[in-house]
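I have a structure here, written as structure tokens, and I will follow up with some questions on it.
Every protein chain except one is present and positioned as in the full complex.
Labels A and B are assigned to the chains in the order they are written; within every chain, residues are numbered from 1.
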Amino acid sequence: MVLTSTFTPRNFREQSEKACHDATLRAVLDHATRYFMGKRGVALEAFADRDTHFARARAARLTALSRLPDLLEQLEQRATAAGTKVHWAHDAAQAREIVAGIARGCGAKVVVKGKSMVTEEIALNPALEADGIEVWETDLGEFIVQLAEEPPSHIIAPCIHKSRADVAALFREKLGLAGLSGQEDLEDSASIPELTLLARRALREKFLAADLGVTGVNIAVAETGSVILVENEGNIRMSTTCPPVHVAIMSLEKVAASLEDAADILRVLPRSATGQKMSSYVSVLTGPRRSGELDGARETHLVILDNGRSEILADAVLREALLCFRCGACLNSCPVYQTIGGHAYGSVYSGPIGTLLSSLLLPAKDTRDLPFGCTLCGACKKTCPLGIDHPKLMLRLRERVCAGSPGLASAAHTFLALHPLAYRLVMGAARAVDPHLNLLPRLPGLPSGLASFVDSRQPPELKKPFTAQLRNARKKRGGA
Amino acid sequence: MMSVDARQRILDTLRAGLATAPLTVPAPPARPASLPVGPDAWALLAEVLAPLDVRVRLAKTPAEAANHVADIARERGAQSYARWEHMPPALDMDDALAGLSRVLPDCCQTLAHVDIGLTFAQAALIDSGSLVLVAGRERPRAVSLLPPTHVCLVPRSALAPDVSALPELLRAHADASPSLPAGKLPSCLNLVTGPSSTADIELVLVRGVHGPGALDIVGLDWDI
Partner (left out) sequence: MRIKLMIPCLVEDCLPEIGLAVVSVLERLGCGVGHPKGQTCCGQMAFKTGDAAGARAQALRSLDVFAGPEPVVCPSGSCAKMLRTYPQLFEPGTPDHARALALAGRVVEFCEFVLTLPGAPDFGARLTARAALHRSCQLDGSDAPQRLLAAVHGLTLLEPERPERCCGFGGLFSLQFPAVSESLVEDKARELLALNPDILVSAEPSCLMNISGYLSRSGSPVRTLHAAQLLDLALNGALTGGVSWS
């Protein structure tokens, strides 16, 4: 499966409609989302005091938001005291400039990166590459999509859309690899463990040659100035252990007030993300290596990124989206995501939480369709360990979209008036909602959508209304 | 300075936001009490780790521990090892691994070619099967990361119930610092739970993608 076009949130509707027709993609998504939901379900079933732990994790995240400015100042002060250089970035461009500056400062030629959505969000790689730096994604899935020059398709499993044959072909083409036994036909022979080992070898060299390691942050602890990184592969440990310089980039909401709050989050995050009691590796990093230590970065940086988030704190409903710790569970539970996958959303963040974050962080004109690509079934809300009420936020966003675009009312009115079937179908469910028909027309794509709907589903007939039938029946009975 | 402006701007916006829509956090339910560490702790640890293909071997004496480590080296076909200097004196691991060449863990480059990395856990969390490794002067981080096999010695005194023990563990290893009330935490603490793993290709689980593919634990079941 090769992705050729570029995806944008602006084309969300077209992209999702198209994704539905890709049978291979649907099969892969079905398999992957069931796999994750299954593992998670088993883990949560066995999780003693689950709801209490969920509530504590939520409280830890809420506490962070409730004291966000103070905690960020404390984080800055304590991380600095521990020897980390702290930087603030108002937007993506500033963040890129800060990291590029650090890279220039240490004369970096090779950069290794741990999986991080926030570096995707700020489009860091092209900025570093423009400076002539080799940038390597080191998470296996990210490495594969990097070689393929594609965006990641899932928070937890960035390359679920690639088969082993796809990966083998990539390794042969892009890395010149011929397999462990030196065979030419890597595509036919390669097993998944073999491909993994090939990637391990290729990336080992990069880790050892790297001048700079860049990672995201799962939790930053204000109390101690530490950053906590959670992973399974060991690539993040490698990125913070081998290169002399480490830059951690955090979106500003990822702070926790105390080590206790961080521990409450760690109890829940791995279980919700992958069904593990703990991820293979959790690193708590505080400042650079101390004198006498033989490894670990000698120089550590922390970049605190805003990129639109601080504005959200003033909205009591929408700021719930900032609680998210990116476990990915709501994606896997979402019937729409299960059907269209991550790429269709056209931005770094996909699925229910991605719809919310993209709508909040990207320009409004590009994200109008996003909050409508949702049936409001509530599977996400039910799944989220932090109790985020995605449907409620989705409705709030719809309200924002509609408030921003008056007009067109009469066009729809005309359309519906001229198409009794449309009127029955659409308005049969809502005929008295909106006597002036202000609403429907603002929603794009209705005429063609209606055609497809009727194509696949027999619409009910318009019948003699219930009220009249009941009146008649009662009259008859009364008369009898 | 662009980023100084950024700092002020961000903090101002956040403060204005909280002033517009104050946020109070309802008190959460109390953290459930941790299970006590009882006589079955080793068995529980082994049970949690079994699905991760981690074997826990118990030793009653230093000599037994040495035998276990030697067995592991043989089973893994190891020729070389590196270890933390930080080990209780009673444990003569160099003697146990006398047939192998010992490599000093002075940098990642050398460790990349070593077969076994040997460490000594500061704690082990029974609930999740996590080893707690605190990095330091005689405890380089890469010993548990670069070699394909990681062997970890876990003293009985290190057994702890769950991740709620983490804050205390970190504070216990902190250095006093005038500007840091909780002290200056160690530069790195790792929770290690099973081998390095990935399922990125077709969701097929593979052990040992970047870190060790094998993790062996030797429990030191006496008072150290």
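In this text, a contact is a pair of C-beta atoms (placed from the backbone, for glycine too) under 8 Å apart; a residue touches a chain by one contact, two chains touch by 3 or more.
Since the model is a prediction, treat every value here as computed from it, not as a measurement.
Across the complete structure, the visible chains that the omitted chain touches are A.
Within the whole complex, the absent chain has one touching residue among A:Gly176, A:Gly292, A:Pro363 or A:Pro465, and that is A:Pro465. Remark: the omitted chain is touched by one listed residue; of A:Gly83, A:Pro193, A:Pro244 or A:Gly378 this is A:Gly378. Residue A:Arg13 is the one among A:Arg13, A:Lys109 or A:Arg290 that touches the chain not shown. Residues touching the missing chain, restricted to subunit A, are 13, 16-18, 20-21, 26, 335-336, 339-340, 369, 371-379, 382, 395, 397-403, 424, 426, 428-434, 438-440, 442-446, 448-453, 456-467, 469-470, 473 (touch as defined at the top).
The working rule: only the chains that are shown with their structure count from here on.
Only residues 31-32, 35, 48-49, 52-53, 55-56, 58-59, 62-63, 65-66, 68-69, 72-73, 77-78, 81-82, 87-90, 94, 97-98, 138-141, 144, 157-160, 162-164, 167, 192-193, 195-197, 199-200, 203-204, 207-208, 223-226, 232-235, 237-238, 240-242, 252, 258-260, 262-264, 266-267, 276-290, 292-296, 304, 306, 310-316, 319 of subunit A touch subunit B when the two sit together in their complex. On the side of subunit B, the complex with subunit A involves touching residues 2-7, 9-11, 13-18, 20-21, 23-32, 48, 105-109, 112, 125, 127-130, 135-137, 140-142, 145, 162-164, 166-167, 170-171, 177, 179-182, 184-204, 206, 208-212.
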